[in-house]
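With one protein chain held back, the other chains of the complex are shown just where they sit.
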Amino acid sequence: MNKISLLLFLFTISFSQAKQIEVCNTCEISTIKKAIELAENGDEIFIKKGVYKENDIEVNKEITIYGEEGTILDGTNNGSVLHVTANNFAIKNIKIINVGVSYTKDFAAIKVVRCENFTIENVVLDQIFFGILIEKSHYGKILNNTLSSTAKDEANSGNGIHIWHSSNMEVEGNEVFGMRDGIYFEFVTESKIHNNLSHDNIRYGLHFMFSNNDTYYNNEFKNNGAGVAVMFSKFITMYQNKFLHNWGSASYGLLLKEIYDTQIYNNLFQENTIGIKGEGCTRINYKNNTFLRNGWAIKIAGACYTNIFENNDFMHNSLDLAYNTKVNDNRFENNYWSEYTGYDLDNDGIGDVPYRPVKLFSYVVNKTPEALVLLRSLFVDIINFSEKVSPVFTPNDLMDKNPKMKKNNDSI
Amino acid sequence: MIQFKNIHKRFGKLTVLDGLDLDIKKGGIFAILGPNGSGKTTLIKCLLGMVIPNKGDITFEGKSVLKKWEYRNNLNYLPQIANFPPNLTVIELINMVKNLRPKSSNEQELIQLFGLKSFLNKKLGNLSGGTKQKVNLVLTFMFDSDLIILDEPTTGLDPISLIHLKELIQKEKEKGKTILITTHIMSFVNEVADEIVFLLDGKIYFKGSIDELKKQTNNNNLEHAIANLISKQYA
Partner (left out) sequence: MLKILKYSFYDLMRSRWSYVYFLFYLLLGFVLLFLNNDVNKAVITLMNIIIVLTPLIGTIFGVMYYYNSKEFTELLLAQPINRKKIFMGQYVGISLSLTLSLVLGLGIPFILYGLFKSTAIFNFTLLLIVGSFLNFIFVALSYNIALSTENKIKGFGYAILMWLFLAVIYDGVFLISLVMFDEYPLDKFSLIATMLNPIDLSRILILLKLDISALLGYTGAVFRKFFGTNFGMLISMSILVLWVIFPIFRMNRKLKRKDF
């Protein structure tokens, strides 16, 4: 009883201490800077609707800043807008526009440096350089925000959600488009990226480097200039993501470079120039993924060891697999290949003849990329067939010994 | 009516017509004879514009025929082998040829004559060789032209049709037409021809009436007379 009354007491104290500061164009407090000056830790700043032309607002107190429909912070193309250096803050329900562009400084709509326990939610960012820029911070949540800009080239554009040297972050439900990279992770650990939609960014939908022990799922990456890049990282889990329509001479659904001990399952790769491009990947399990109508479903370059491809569906890709090495330490098992022409006499659902996913033509194309102009030529069909009958150039042991007769997944 | 002037024609290394000169007057039946490969068909085809001579000129009714096609409206030609588009019917073919030549025609009479009525709606591909030849004859004789050229007209014909053919030829002759015939059937030549043109080594070896030929070769039988002419080639 005593304990409860104590809690109640403390609660009332803290409640009575936390005050709300209202900001509006006609109020006594008409600028956000002024409001922050007046605020103390635990206070709330409510910004009423209207346009506030302010930039480089220093948020150095543990406060909640929120707005309503029509609350717009206009950075007037000059520097950053909000610059947070305090823990336990929240920013909600506001719209920030017109962040300054710089070639030397990372101007952002919301810049967060060395903070813990924070939430950025329902924020709309438009015409920005960097969107949400987070450095050396922990336990942050970035939820349901919309970030967009009209980036033209890589040099004078910034990233949507950019996180550097941080941990335990959660990026959920955001939509990012028209930026350089949609979501950017560098040295970020123990974090989750899920239910985001990243599309039409000029470089990567997701750019992910030196970040271990992270999970990303249920995201959709669509129409990005170069797709998604995941590099120099370990212990990643990726599932139920969609990698769609990354067409271009150097585009891929997913680029894996120097990745170790990673699980990739239940993803959909559709209509990408290259579904997955793997360079130096080791101990990766690919399971139950669907590769639909890509140029290459999978392209493996150099030193990829002990990768397992299991129960994936390879459907209507121009080329299923490209390999630039004869060494093969990778295993293909129980995948469905739409190009498979074998039979299943014992009706166990598994083809009786092995499938060789590397065709002679994809071997030739690897050596001479220009040869691709002969794609779907009758001559190419003929050499592919003869190579299938008696392999000379393609790795002899690279095959799916137990190809499925029907597709494994219902992802589409 | 027709003049061949110094016609040369080679097929590859083979010289077929070698400076041939020939003058055919209007009216009468001319049989063009000669051993196999003597250039009878080539000569006719030159006149028809199907074979183009290497040298020389051909005139028809006073005008050169080379590189022209309009003059063909005034001649009828019966080709050696009658082979028609197999999917057309007889009547369609007749109508088509009529359509191609802006000229009046009397095909009904000829169809009657050769008993083709029941074949009119049959496809040409299903007809026998003899029937095809009859259709061929209808196509040739249905137009009223000054010159009629018949290349082996008797092929595959039954005796009755043969009689009809001879009658037709006589009738046309009476109308003052010029008729050129090539054939190997000497009895036929004997019966219908007014004049014989004998080709040898790409030249006209003999031109004249049957009687003149017999006289020249001292032979009363036309067949032997011709054989006599041919054997001279090898002598």
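Each chain carries a letter (A and B) given by its place in the written order, and its residues are counted from 1.
Throughout what follows, a contact is a pair of C-beta atoms (placed from the backbone, for glycine too) under 8 Å apart; a residue touches a chain by one contact, two chains touch by 3 or more.
Bear in mind the structure is a predicted one, so any value in this text is a computation, not a measurement.
The hidden chain makes contact, of the residues B:Asn87, B:Ser104 or B:Ser118, with B:Asn87. Checked against the full complex, the candidates A:Thr150, A:Asn324 or A:Ser377 give a single residue touching the omitted chain, namely A:Ser377. The omitted chain makes contact with chain B at the following residues, 11, 45, 48-52, 69-73, 75, 77, 79, 81-88, 92, 96-97, 99-101, 139, 149. Interface residues of chain A facing the missing partner chain: 247-251, 271, 273, 293, 295-296, 316, 318, 364, 367-382.
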